[in-house]
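Below is one structure. I have some questions about it.
Only one protein chain is missing from this complex, and each of the others stays in its spot.
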Amino acid sequence: MENDQPLWLTFIVAFVLMNVLLVGMAYMTWFERKVIGAFQDRLGPTRTGPAGLLQPIADGIKLLGKEDLIPRAADKVVFYFAPLIVFVTAIVGVAVIPFGGTVEIFGRDVNLFITDINVGALFIFAFSGIGVYGIILGAWSSANRYSLLGGLRSAAQVVSYEIILGLSLVGIFILSGSLNLRDILARQQEPLELGPLEISNWFILSQPLAFIIFLIAAVAETNRAPFDLPEAETELVSGFHTEYSAFRFSFYFLGEYISMIVVSLFASTLFLGGTDGPGSDRYWGLGVLWLLAKTILFLFFYVWLRATLPRFRFDQLMGVAWKVLLPLVLVNIVITSFIRLAANEGIPTGWWWVIGAGGAVLLVILVVQLFTSERESSAAPATVRQP
Amino acid sequence: MPWDVIIFYMIGAVCVLSAAGVVVANNPVHSAIFLVLCFFNVAAIFVMLGAEFLAVAQIIVYTGAILVLVLFVLMLVDPDDLPEFHAARPVQRYVGLLLGLILLLEVGVAILDRSVVGRRAVADQQEFTQIVDLVGGNTQALGRTLYTQYLLPFEVISLVLTVGVIGAIVLALPERLGERLYRRRGTISLGHPRGTDLALPAGPVGESPIAGPTPGAEVVPGGYGRRLIMARDPNEQPVIGRR
Partner (left out) sequence: MQVFGENWLVVGLMTISAFAMGMTLLILNWIVAPSKPSPVKGAPYESGVPDVSPVRPRYTPRFYVVAMLFVIFDIEAIFIYPWAVNFDVLSRYGFLAMVIFIFLLLDGYIYAWKKGALEWV
C-alpha cells in the first residue's frame, strides 16, 4: 500500500462509494427511461417530482411493499440467496477502480481508491465470474423451465464473452506491463507528442480494435440489449428471474445496472484515461468529474444501443463471440506484441524473418483449410438424428 | 493470537466444512455450491500467502469456468440416469476410501516435510517478498519463472488443452463425427426430485382461475399433468411412467 491510511478510513471511503453506487444505479434507471423516451419521442417519467426525478425512489418503495413469492417447488435456500450473489459481486467490483490519488480532505490524507491490488483488472473478471452463479443458481432453484433455459443461456453467454473481454485487454497489459489499474492509469497520463500537439496517451489511441471488441463484449457480459437473450420476453417470459418478485427480483435488476456502471468505470479507466483530463492534475475533484463524464458517455452508449438495435438470435450471439471476436482478439494480441517487440528491439532481422514468414504461411494454410474443405456444420441435415 | 492467524483459521474452517458439505449433500447441485464456497476460501488462503495472481486464477478458472461446466453437466444429465449418489458399488466405495487415505497421507507428508524437517523453498520470507517487489509484483514474478524456467511444460499445456477440445467434441457431438449411432441427446433435468415441479396442486379447484380436471373425468393418480405430454422429440416414443 502506498500510504498507510488506517483501515477504518478506507472502509468509510468504500462504504460511501457503495452507497453512491446504489444511488447512481437508481438514477441510472431514471436516465435510461428519459433517454429512451427522447429516442421514442416521448417524455419519460414526469409525474413524480420535477422531471420525474423521484421516480426511482417511488419504484424502490413500491418494490419493498410487494409480496415476496416463493414457488412451491423451489429450492428454498438457494432461491433466497442467489439474487444476493449477483448484487454483492456487482458492487464489490468497484473496489479496484481508482478515482484519483491521495488527496487532503478535512486536513487528513485520504486515498481516492479503495484497494491497490496488483491484479486489479483480473479482480473484476473474477467477481463477474462468480456473479454467473447468482443467475444460474437462481434459475435452477426456481424450478421453472423458462428460468432454467434463461439461466443456461445467460451462463453460456456470459462465459463466452468473458474470454473476449479478458483477452481484449491483453494489449493494454503488454503496453503498461501491469495488471494494476493505478499503474495503467499512470501509464496513460504520459504525454504523447504528435508534432506540435501534446496529448495524453490514452489506450484508445493505441488499442482501437481492443476498445471496440471490449465495448461489444461488455454489453454482452452485462446481459444488456441487444444481447439480452437471457431475459428475452418474447420467448422466455422474463428469463432467469421469471419466478422472482418483490425485492428479491430487484436484486437482479440492481446487479445488472450496477455492473453496467462498474463496467463503464472500468472501460473509462482502461481506455479513456480515467481521471485524466484538463486540470485534473491540479484539482482532484475535476479528475473525479472527468471520470464520471466518461462513464456517463458509456452509459449513454448502452441506452442508445437498447433504443436502436433489435435483439440478436442466440446462435448469432454465440457465433459473434466464437467466430468473429475470438479470432480478432488473438490477432490483436499478436499484432500488438509484434509492434511492441519491433519498437523495443528494432525491426527483426535474419532468421526472425524466416520464422515470421513460416508462421504466416502456416496460418494461411490453416485458414485456407478452414474455408475450403467440406464442412460438416450447420448444413448437416437433421436426418442424422434417426433412432 | 495475531489477527491474521484468526482470519486464517476462520477461512480454513469454512473451507473444510464446505468440503465436507460437498460429500454430504444429497443434491448434486448443492454439492457444486459447496465446492464453489470451498474454492473461494482456498483463493482467500492464497491471498493470505501473498499469491494474488494464483488467487485470482483460482477464482477465474476453478469457480468461474470449471464449476460452470460441472453445473451445466449436472443440469444436462437426468439424475435418474446416474448411479445412486450415496450407494456406489462396494468396490467403488473401498477404492474411493483408499484413494482418500493416500491423498491424506500425501498431504500429511507434505506438511511434515515443511514444518518438522524444516525444508523451505525460500529461506527467508522477507527476502522473498523483496524479490517479488523488485520485479513489480506477484504476477510479474510468476511470469518470469514460467516463461524461462518452465517453458517446455508451458508449451505442452497447449497440447493438453487441444486434446481437451477434441475430447469435448467427441463426447458431445458424436453425430458430427459421422457416427450414426443413435443416442438420447440433450436431456436436462431440473435436478429436483421427481415430480416436485409439477404444475398445480390437486387442491380445491375453485381457487384456481384455471380449470382443473373436469368433475367425473378419470382422475389420473399422481396429478393430471402427467399424461398430457407436449414438446417431445418427434423421434422418441413418450414413455409414460418410466421406472
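The letters A and B name the chains in turn, as written, and every chain counts its residues from 1.
Here is the rule we go by: a residue touches a chain if its C-beta (ideal position, glycine included) is under 8 Å from a C-beta of that chain, and two chains touch if they have at least 3 such contacts.
The model shown is predicted, which means the values in this text are computed figures rather than measured ones.
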Which of A:R42, A:R108 or A:K323 sits in contact with the chain that's absent? A:K323
Touching the absent chain: which residues on chain B qualify? 4, 44, 47-50, 52-53, 57, 60-61, 64-66, 68-69, 72-73, 75-76, 78, 125, 129, 136, 139-140, 142-144, 146-148, 151, 154-155, 157-159, 161-166, 168-169, 171-173, 176-177, 185-190, 194-195, 197-201, 203, 207-210, 212, 224-225, 228-233, 238
Residues of chain A touching the missing chain are 1, 7, 10-11, 14-15, 18, 22, 63-73, 84, 87-88, 91-92, 95, 114-117, 122-123, 142-146, 148-149, 152, 155-156, 159-160, 162-163, 166-167, 170, 173-174, 177-179, 237, 242-243, 246-248, 251, 314-315, 318-319, 322-323, 326, 330, 333-334, 337-338, 340-341, 344-345, 348, 352, 355, 359, 362-363, 366, 369-370, 373, 375-378, 380
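The rule is short, and it goes like this: only the chains that are shown with their structure count from here on.
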Which part of chain A faces chain B closely enough to touch in the complex? 72-73, 75, 78, 117-119, 122-123, 125-127, 129-130, 132-133, 136-137, 140, 143-145, 148, 152, 155, 159, 162, 177-180, 376, 380, 384-387
If we count contacts the way the header does, which residues on chain B are in touch with chain A in the complex? 27, 29-30, 33, 36, 40, 52-53, 55-57, 59-60, 63-65, 67-68, 71-72, 75, 136-140, 175-176, 178, 180, 182, 185, 188, 190-192, 196-198, 201, 235-236
